[in-house]
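Shown next, in structure tokens, is the structure this report addresses.
Apart from one protein chain that is not included, each protein chain of the complex appears where it belongs.
The block that comes next holds chain A.
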Amino acid sequence: MKKADKKKTIAGKSILSFILILVAVVQIFPLIWLINFSLASSVEMFTKGLLIIPKKIQWGNYIKAYVDGHFLLYLKNSVLINVLAVVLVIFISIMAAFACKRMYWKLRGFVKIVLLLGMMIPIHATLLPNYKIYSSLDITDTLWAVLIPYVAFSLPQGMFLMTSFLDAVPEELEEAAVIDGCGIYRILFQIVTPLLKPAIATVSIMTFLNNWNEFIMASTYLSTPKWKTMPFSLLEFTGQYSSNYAVQFAVMALTAAPAILVYILLNKHITKGVAMGAIKG
């Protein structure tokens, strides 16, 4: 009897492990396939079997991808735009959340709702009119054309998280600071902000994930390479090398690499941030 039970749990356990591994294979195999094909030559792709053993590893694919995909320029743009977006979102959302949550004025409830409303507005509906607005202001192809919408569409979530984390900051601390003669700005930036660290981490991660891979706004508002971001390495490339599949695989792998590397390095923090953001939101 006991033996049968044991057998049953072992069988059960191996079925469960099998499910986990199967899902993991489905999730990761396309990426292994991608890297594999990126190191072969285009001719070798039309062979049988799932993976190829290339006769010679074609590092040249990556060199072409790196140079002709403007990899360095687009990476630099992506980093700059995203860091600026994160910093702006954090500052603006902390200030607005503090004013709406802690300070006394008539319209605070209304302003809070208005700022949170952005969460429900689909970005795609603003693509057409924003294109018109940016053209008439002559700011297409500038940093502002992507930075402003990126901040605008990450702000509601940032504001939401900051407001809910502000609840946990004890008001007594602020009262004590007022008695000591601190001004509002000092209270906000030197006393309250350091206490919001977990919220700041969460908002940074969510904002980064939202915007790093964004391309539809960028491709609508930008037409010259000056401020284009990472996804454009790939988008522009496929036209240029339309029949050289291997190089296209290389540029895909290269475009995806920075985000994957950062994710693997910061995996624990990102997991925590996403979970916190989703559950509070």
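By definition in this document, a contact is a pair of C-beta atoms (placed from the backbone, for glycine too) under 8 Å apart; a residue touches a chain by one contact, two chains touch by 3 or more; residues count from 1.
Rule of thumb we're sticking to: contacts and distances are computed from a predicted model.
You can't see one chain of this complex, but its UniProt record names it "Carbohydrate ABC transporter membrane protein 1, CUT1 family", from the set "Oligopeptide transport system permease protein", "Carbohydrate ABC transporter membrane protein 1, CUT1 family", "Succinate--CoA ligase [ADP-forming] subunit alpha" or "Transketolase".
The chain omitted from view is touched by exactly one of A:Ser41, A:Asn61 or A:Thr255, namely A:Thr255.
Residue-wise, the contact with the chain that is not shown comes from A:Val111, picked out of A:Leu73, A:Val111, A:Leu143 or A:Ala201.
From the options A:Thr126, A:Ser164 or A:Asn244, the residue with contact to the chain not on display is A:Thr126.
Listed for chain A, the residues touching the missing chain in the whole complex are 12, 16, 19-20, 23-24, 26-31, 33-34, 37, 45-46, 48-50, 91-93, 95-96, 98-100, 102-105, 111, 114-115, 117-118, 120-130, 132-133, 148-149, 151-153, 155, 159, 174-175, 178, 183-185, 188, 209, 212-213, 215-216, 230-231, 234-235, 238, 245, 248-249, 252, 255-256, 259-260, 262-264, 267, 271, 274-275, 278-279, 281.
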